[in-house]
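For reference, the structure discussed in these notes is given below.
One chain of protein is taken out of this complex; the other chains stay put.
Residue numbering begins at 1 within each chain, and the chains themselves are lettered A and B in the order written.
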Amino acid sequence: MAEELNPMAKTLGESLRQSGVSRRGFLKFCSATASMMALPPTMVSAVADSLEKAKRPSVIWLSFQECTGCTESLTRSHSPTVENLIFDYVSLDYHHTLQVASGNAAEAAREAAMHDNEGNYLVVVDGSIPLGNPGFSTIAGISNLQMLEETVAGAAAVVAVGSCAAFGGLPHAKPNPTGAVSVSEIVKDKPVVNVSGCPPIPTVITGVLAHFLTFGSLPELDSLGRPMVFFGKSIHDRCYRRPFYDKGLFAETFDDEGARKGWCLFRLGCKGPMTYNACATTKWNQGASWPVEAGHGCLGCSEPDFWDTGGFYNALSIPDSDVIRNAAYVAGAGVALGAAAGALNRRKQSKAASEHETVTIDDLDKRS
Amino acid sequence: MQKLQDIAVRVEAKESSESTVDHANAKPVMHEVLHALKRLKERGEVTTIDLKSMPFGPGDEEALLSYLGCGEVTIELQSLGKSRICETFYPGVWLVDHYNATGDRIALSIEINRVPEIVRSQTEDISHAITRLEQQLNPDSTA
Partner (left out) sequence: MSTPVDFLLWVRGPGFDIALVVFLIGVVIRLLEVLILGRKPDFAEPRGAELGAGLRTLVTRTLPEQGSFRRSPFTVVGGYIWHIGFFISLFLFIPHIELINATIGLSWPGIASNLVDAVAAVTIVTLVAMLFSRMSHPVKRYLSGPEDYLTWVVTILPMITGYLAYHRMIDPYPLALGLHILSVEILMVVFPFTKLMHAFTFFIARWYNGAMAGRRGVQS
């Protein structure tokens, strides 16, 4: 009986079968999961084989210096819904925002989960960690740094959800008053997956969790520790407005002819070329749309230091200064200097001319 | 250079004759379907295209679905929410549209196959059916 109460003991295949889900239903679940993990459809049978034997991992969710936007994003995930996620994919044992009413019981649940699943649980972190003063951010009287170090000690891996946890995010923006740092700057001895974005795309969060559930391992990561399947291509390369960029057709303002015709937003400061994320394919709000489709350039929210990229509405590669005005001043200075140099040269020339002596054959004879 | 304060914001009514996007990303998928259909005929090779992973622009998906249309067969699957599976206007090209229990779409794909894999009765379910049927017919046996 105790066995049955513990969902961790059963594989996903067993528990779904027990709740009356047919193989067909299971295959449907697997296609949705493969699609969510951005795996090619040919992988569905491999996903099914793995999910059949998979055991739901225990997940501890820690929230530090953050705005809860990441949790908001996750709870608005529709495939799977957050209920599906919690019941089918993971055992979410601690999430202090969702469990806020539970007080000490929640902290006890965290400790129990850590103890029972030593070495096997996943830690999800949203928010950055202040190193300036431990008192800047605490939960149940425990500083963020202490809670992170304590919780991560027995974890299998850490998923840093959102740009704050992944790269420091808004708290880390200049002048970084709290001394905020990312998770990977503190956790050095465990694998860390960065699911960046402000907020991250909900299916990207669940996709990483599903990958861990399915294959018992972490997905392949890029140089910034982000899963390649979602962050492998730049927004620019996947953008449906890209053909307009290649043709040199740009919107100049947010309401001109070009903007209405859906032309490229590069001139309006779109950070698509430097930004790696899955917005162009996964989209937002149940696939409804995404920022560029809505007519606003990409802010680059899944990149490190995106708050400090010199303005959301300034194009990436265009010099900041007023080039024409500077060039006019500089050319003026150049003319003055050039005229002076020219005058010096002329003087040298005329001096040479005036000192020029004519020499006759006789003179040469005399000298020799 | 364009600074935020330089950008004039003016709200105006959307013009109705707005059809400037040429659904550029729907066409390549149609070509992919054509090649997959040829492979199905020649070698019996099954292809699945996940439409959720396509960088569609506004209206691209709708354009693609209306190109494909709906053909002779429509199947409704009831398992972990509804699924609508229909053969498109082009036999051998199926649209597999999965929804969850709350009615949100969780997967949308095109399957080029004689019958979509998920429609066929699964071996595990058949074994389970045999057990259940045997129990039904011999309620006394201790199976």
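Criterion: a contact is a pair of C-beta atoms (placed from the backbone, for glycine too) under 8 Å apart; a residue touches a chain by one contact, two chains touch by 3 or more.
Note that the structure is predicted; figures quoted are calculated from it, not measured.
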| item | value |
| --- | --- |
| Among A:Thr42, A:Asn133, A:Asn285 or A:Gln349, residue touching the chain not depicted | A:Gln349 |
| Chain A residues that touch the omitted chain in the full complex | 222-224, 234, 245-248, 250, 266-267, 273-274, 303-306, 308-310, 315-321, 323-324, 326-327, 330-331, 333-335, 337-339, 341-343, 345-346, 349 |
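Convention: only the chains that are shown with their structure count from here on.
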| item | value |
| --- | --- |
| Rounded Å distance, chain A centre to chain B centre (Cα mean) | 29 |
| In the complex with chain B, residue positions of chain A that touch it | 21-25, 27-29, 31-32, 34-36, 38, 40-42, 44, 78-81, 84, 238-241, 243, 252-255, 260-262, 267-269, 280-282, 286-287, 289, 293, 311-315, 318, 320, 322 |
| Parts of chain B lying in touch with chain A, wherever the complex brings them together | 1-4, 7-10, 12, 15, 18, 20-21, 24-25, 48-50, 52-58, 60, 77, 79-80, 83, 96, 98, 100, 102, 104-107, 109, 117-118, 122-125, 128 |
